[in-house]
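Note that one protein chain is taken out, while the other chains of the complex remain in position.
Chain lettering (A and B) follows the sequence in which the chains are written, and residue indices restart at 1 in each chain.
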Amino acid sequence: MVDITLRVNGATCTGSPEARKTLADFLRDDLNLTGTHVGCEHGVCGACTVIVDGRAVRSCLMLAVQAADSEVTTIEGLAPDGGLGTVQQAMWDSHSFQCGFCTPGFVMQAVAFLSDHPDAGEQQIREALSGNICRCTGYQSIIDGVLLAAERSRKR
Amino acid sequence: MAGIAAERYTGASIKRSEDPRILTGAGRYVDDIKLPGMLHAAFVRSPLAHARVLSVDVSAARALPGVVAALTGAELEAMTVPGPDPLMALIGGAGPTPEFTLLATDKVRFMGDPVAIVIAESRYVAEDGCELVDAEYDDLPPVTNAAFALDPGSPPLFANLGDNIARPRSRSEFGDVSGTFADADSVVHFHIDVHRHQNVPMEGRGCVASYDASLGVMTVYAATQSVHVSRIAVATRLGIEHDKVRVLADDIGGSFGLKIGASREELAVAAASRLVGQPVKWVEDRSENLTASGQAREESFDVRAAVSNDGDLLGLDVKMVIDTGSYPGMGTMVPAIMEAMLPGPYKLAALGFESTAVITNKASYVAYRGPWASETFVRERVLDLIAKDLGLDPVEIRLRNVAPRTDPPALMITGRPLVGVTSKESLERVAQLVDFPAFRRRQAEARAQGRYLGIGVATFIEAAPGPRSPEGPSGPMGMEFMRLRLEENGIVALFTGQMPHGQSHQTTLAQIAADEFGVPFEQVRIVVGDTDVVPFGLTGGSRSATMTGGVALHGARQLKAKVLDFAAHLMEASAQDLLITDGNVWVRGDPASAIAVSEVARRAASGQFGADVDAKLEVEATFDGGEGGWSGGTHCAIVEVDVETGIVKVERYVAAEDCGALINPAVVEGQIRGGVAQGIGAVLLERSAYGEDGSFQSATFMDYLMPTACDVPRIEIEHLETVPLDADVNFRGVGEGGMIVAPPTVVNAIEDALSPFGVRIYEQHLPPARILELIAAADSGQ
Partner (left out) sequence: MKLPYVEYEAPTTVAEAIDLLAEHLDQASVLAGGQSLIPLLALRLARPAVLIDINGIDELSGVSATDGWVAIGAMTREYVAEKSESVADTVPLLAAALPLIGHEAIRSRGTIGGSLAHADPAAELPAVARALDAEFVVRGQSGERVVPAAQWFEGYLTTSRRPDELLLEVRFPTARRGTGISFQEVARRHGDFAIVGLAASLVFSGGVISDARLAFAGISDMPVRAAAAEDLLVGERPSTELFDEAARRATGDVDPPADLHGSSDYRNTVAAVMVRRGLRAAADNARERQ
């Protein structure tokens, strides 16, 4: 067991995970933040994507202990006071999702990507999201949501 | 306010009510469930494809700190009721059934076959415990292909069956097969293979089982397409009365046919939870999902086609073999559906069909979105192959063969009437949307530059639910039930046995009910996922648009009539003079009379009324599918094949589809696109690969390749004007169509791209290496 302190969604959290526990499992089990989903546990599907110290990462490929003293944002931490952020709202408006299991990973990856590439076009967005797997939608509605979010952010 | 006409929700892409929770991480999937004292299960799985189990020693696992229990297959059999595969028992498969144990006992029959279950404080410790289980095996020769399974010399996987035939060869004939073939201008032969691939929902199988010994009640939180079917499976196997089993389901991360009933592992978890007296959770990891949850589509076809010199497809004679894997389940029933569907929307005059289902040392064949899809693959490939031989264009040959819409409707040679089928219109529409002559010019220019573009089309129909039949409800799996109730607070609640797992029922059914009843969309609540509360039902078979949409429509109408009868008392008016719009009940012509629906409900619940007034504002509705109908369409793909590397890109994809009236166009389009993506995945990327020794080789996402946002293009969808068949319910199902027709669409396009090389394609899986092999083989004249 390793004692860690970290900030998650703006709040200071502590825990004593085993070193082998992934950040994904720590978030879900120890902090009860079950919005981050586990889809493959070998870093391919992207469902577990969270933002650590400003970068989108696969939380199944980080040990919880490696997130000590970091700033972590999960899907639960995106929206102010229970509302929806720009990306989330645009995805709702675009019918982006169906079963919703891949959704948190896509949202977090899209948020991270757009903050670095606010003017990205469709092909760039597709490449940026090609590391997230969705089985339900065929991706077009997700891409449309991200394009809409980018457009709305630019208008502000 | 009274006087404002209600918005019409049906037909509009209303935003989903599921999304606020989905988009904020507030969904509740089975792995999100935590119960006090909950333990975690993991399975020890066979590393061998076929072996006798000599011993399974769980003592070291039991001794590991944190492990609460470890059970072998034999121990689980002793605490459950022996019987056949519960899903098979429910559907009613013909013929002798193989032995069915929850975990392997004396034999393992596929790599990944579970042999022991370990229950521990965490999944981490449960997996540690699994590593300490000592299982000894005696290797047996594996049966890894249909040819060997058909050989009477192959070692039988099941002693009680004696051989590896799950369903003996059966033959049917429709029309004059021998005459049609004898008289045809030519008879051509093809052998066509479809490869093994699988559902791969992003959420695997799983459940949390919790047994309350004092009440004798087993509660299972499931990921399932039907809480009631799961309940039957659990109750039967565990020997618990049905009404003492409660199955609950919340959000489900996709299924595509996988999560129906209860798998062996889920039943084992339920039995184990009863034994240990604490809730037990099991959620399969991706390796388990790929290796053990089940696979689909491994079918081969010997096809003879009777053809006229002008391109009429007169008859088909098909011999099919389906590889149903090791614990044959619903796979044995797929050939019958294929046989019925093989003629498609065409004027086929004769069909001979025979099929054999074989048992092999692979994971079980399970239902995967459009389980009968290979009939469309075979038929649409055959049409293209014939067209090439005769120098006909793929749209032309289909238009020639498609049955015209007549009254009375043409009958498929296998019996069903092609009522309301718009296949011809869909072909014509695709030809308009995709300028074929312009493409052919571009194709020629590209070839001159050494680039290979191709175009392919394919047409299909789907019984979603299928036309009205004299035998009974047109829907697959029977009548649809719904309970509708006006709650005290004015909410119109619909209780349905549907179990949405991406289908957006929470939204679409509310659209229909809101329109019929006269309340705002937000005033309707869809209740699913609790066997104590919802009627029997199942989501699958592309049924819900018609069956559930229909029962919601008629049920809302019936509830409204009841509410108006009651309101008539309150308002001292005649029910016929009352309207409900925008959540208010009012007397026609007198807007000031309006009372909120919620007020009417409150009054009804107040208990002030005597027996002469029916204040119970609830109805039980049923729907048999009405006139039913077909869904279908034509898809078209334009691809580019890099003939030096074999890499295929889908450049453009167009779908002209007819699924009747649309409840929510965005939902319909999402279903189509998702299905098409799976079809593209099947052709270019996905294969459940077994070695000759039966070892499973695609157990991670690094080997089982899923299509990504760079593999699936924009899919242009055109909704055709449909033929209404029913006075009220013309919604037809659309869940499976994309996955049924996309594979032949893409393969037809690839063959067209490679036609300068003389390539002919008789298979569905075309990874880059295979493309180069096909080109090389054609070059060398094979």
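In this text, a residue touches a chain if its C-beta (ideal position, glycine included) is under 8 Å from a C-beta of that chain, and two chains touch if they have at least 3 such contacts.
The model shown is predicted, which means the values in this text are computed figures rather than measured ones.
Q: Could you tell which one of B:Ala493, B:Ala689, B:Val723 or B:Ala778 touches the chain left off the display?
A: B:Ala689
Q: Which of these, B:Asp614, B:Asp703 or B:Asp779, touches the one chain of the complex that we don't see?
A: B:Asp703
Q: Residue by residue, what part of subunit A touches the chain that was omitted?
A: Missing-chain contacts on subunit A: residues 2, 18-22, 25, 41-43, 46, 49, 52, 55-58, 60-63, 65-66, 109, 112-113, 127-128, 130-131.
Q: Which parts of subunit B are in contact with the chain that was left out?
A: Per the touch rule, subunit B residues meeting the hidden chain are 123-124, 127-128, 131, 285-287, 644-647, 685, 687, 689, 697-698, 700, 702-703, 705, 707-708, 710-711, 767-769, 772.
Here, only the chains that are shown with their structure count from here on.
Q: Just curious, how far off is subunit B from subunit A if you go by their C-alpha centres, in Å?
A: The computed centroid separation for subunit A versus subunit B comes out at 29 Å.
Q: In the complex formed with subunit A, which residues of subunit B make contact?
A: 13, 15-16, 18-20, 22-29, 31-32, 34, 122, 124, 200-203, 251-254, 256, 285-286, 501-504, 666-667, 669-678, 700-702, 706, 708-710, 712, 714-715, 738
Q: How about subunit A: which of its residues touch subunit B in the complex?
A: Contacts found on subunit A: 18, 20-21, 28-29, 32-42, 44-45, 47, 74-76, 78-79, 82, 84, 88, 91-93, 95, 97-104, 107, 125-127, 129-143.
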